[in-house]
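Just one protein chain is left out here, and the rest sit where they should.
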Amino acid sequence: MNEKGKSLTLFTFLVYLFLIAPLLIITVTAFGQSEFLKFPPDSFSIRWFLNVFEVEMFMRTFLISLEVACIATFIALLVGIPAAYVISRYRFRGRKILESFFLSPVLIPQIVFGFSLFNYLVIKLRLPVFTGLLIGHTIFIIPYIIRVISASLANFDYEIEEAAVIFGANRIKTFFMIVLPNISSGVVAGFILAFINSFNNVPISVFLTGPGVSTLPIQMMSYVEYYFDPTIAALSVLLMGMTTVLMFIIERSLGLSYFTSK
Amino acid sequence: MALLSLDDLTVSYGDNTVLENFNLEINQGEFVSLLGPSGCGKTTTLRAIAGFVNPGSGRIVFMGKDYTNIPVHKKQFGFVFQNYALFPHMSVFDNVAFGLKMQKTPVAEIKKRVQEMLELVGLEGFAQRHPGELSGGQQQRVALARALVIKPDLLLLDEPLSNLDAKLRVEMRVEIRNIQQQLNLTTVYVTHDQEECFSISDRVVVMKDGKIEQYDQPEVIYRYPMTEFVARFVGFENFLDLKEKDGRLVTNNGIEFKLDRNDELAKYRVAVRPDDIVIKEVGGDRTANVLTAKVKISTFLGKEYQYLVETELGEFVVNAATVNRIKNGEQIELYFPEENIRIVKEAL
Partner (left out) sequence: MKYRLHYLLLIPAILFLILFLVIPLFITLLSTVRTDGGWTLSRYPVFFQDFYLRDIYFRTLKIAAITTLAAAVMGFPTSYYISRTAKKYRGIYIILAVFPLLTSPVVRSFSWMIILGKNGIVNDFLVRIGFIGEPLNLLYTEFSVIMGLLYLFLPLMILSLVGVMENIDSELLRAAESLGASRLTAFLKIVLPLSLPGLVIGASLVFTGSLTAYTTPMLLGGDKTQVLSTLVYKNALALFDWQQASLVASIMVITTFTVVISINWFSGKFNRGEAG
């Protein structure tokens, strides 16, 4: 402890105040009484929380976001797990390049990706809006899946796979009976990370939403443009609650050290 | 006829050929060890027998049938891995039962056989534990039980004791040998530990660079190494070149050496253990098999001294239980008793 001086402790405290305070401010504001966002509020109520459920657009887009995030994550898992398995398990020429290719969607500016998909899927191919939205989300969360699954496969001892084979399991049985159960925490964490990123996405959705099909973050952005009441703050608090639960699951499954060891 | 034979087996990883035209025969009920330094191809041989690596050419014949291309999971082989490779998400019971379940054995029978096997390896009462809750030795026993319970046609063990401490290693090897004899199991065992290998095996394959140097009973290998490599491996540290002159064998500086055996060779290289050379005072009446030497370094080993001595023919290592330490620089004579001298093929 003697390496940490008093000034360093104070500095760290201030930096963390910077990280935490805005979210605390939102939370306190959400419990305000007045029509306007005010911190600290003059009086407290939960009317804006109730109001969240009154705004029909929020409820509808929440369900759409949920649906898109779930389906996109599911498809990304179906596509991503086998790919992550092969690039972690086997050594072959071009493996590194392929890995970079699978992770490349994070390198593309999302707004550019959204615009390009919009141009291609909606304008050129005339796909339904929802399909386009789903495809966009699936592609951009594939890297999250591949990265998390690869990380948990890195700790997987392939000798136990050989053990299963020699005791009579074929390759497919081995995968489902031995490999999958041992990376289940990675699958859960990958699901949640992908889910959160899909659920929170704006830049891709902003191009791929259309008449009748919008997501919650998009709806929140347009709400903020016109109204400045604590409804959004209340909704934010509810979303933070969701984040808390999901983070808890990640902590349980993958361990938060995943975030510091990229 | 042999139970298992490898005929002209060639195995390579990419450009690296590990085994080339490799031949080996193993009989029913035999315990055969593959011994050699790392990289000699012993593990590859074992993995080829199991089917984890595919030979580029050659055949594996088992019980008279061609086994070369039979998928791993269709063979009835037991395998014990170096790191045990227990299924971490399954209990001890489920680990051991795995092979039986794959064979669709009735549940009642699985229960009975797993129970019997756990008793055999001394793990009754551990059935519901998970591998992570067991010690290294216990994990080793589970791995063994898992391989034995399927009544394998062939048991393959890949350095199974290398992760255990010395005392446990000795205990386990006795146990493995007992079980193997009890069940009359044909076994192939990979190790780099000479003592372990000699104590447990019926026959030993000493390997180097993907080739067999010698394949024989442990006693024969220990006493009569055929090549310089094997000789060094089993503790022969002194080597001497002899040539034929007027029907006698002499060293390069003309001293006659009498040998136990007289093989017909153009060139003789002989090997002697440090313990098998006798130190004498200068001036004995014997002249054959004697070299004069000077002590360079002496080390106290406990029951004896080890001397590094210098002769006209190079340095020798001699272990001798002399009463007092012979001083450095002192002149001595080395006597090589003829029954202790082995003719070996030179290393390439």
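Per-chain numbering from 1; labels A and B assigned in written order.
Please note the rule applied: a residue touches a chain if its C-beta (ideal position, glycine included) is under 8 Å from a C-beta of that chain, and two chains touch if they have at least 3 such contacts.
No experiment lies behind these values; they were computed from the predicted model shown.
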item: Residue of A:S152, A:S214, A:S236 or A:S253 touching the missing chain in the full complex; value: A:S236
item: Hidden partner interface residues of subunit A, rising order; value: 1, 3-4, 8-9, 11-12, 15-16, 18-20, 22-23, 25-26, 29, 36-39, 78-80, 82-83, 85-87, 89-90, 92, 98, 101-102, 104-105, 107-113, 115-121, 124, 135-136, 138-139, 142, 146, 171, 196, 199-200, 202-203, 206-207, 217, 220-221, 224, 228, 232-233, 236, 239-240, 243-244, 246-247, 251, 256-257, 259-262
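What we mean here is this: only the chains that are shown with their structure count from here on.
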item: Distance between chain centroids, defined by C-alpha means - subunit A, subunit B (Å); value: 55
item: Subunit A residues within the subunit B interface of the complex; value: 157, 159-160, 162-170, 173, 178, 181-182
item: Subunit B residues within the subunit A interface of the complex; value: 50-52, 71-75, 77-79, 81-83, 85-89, 98-99, 102-103, 146, 150
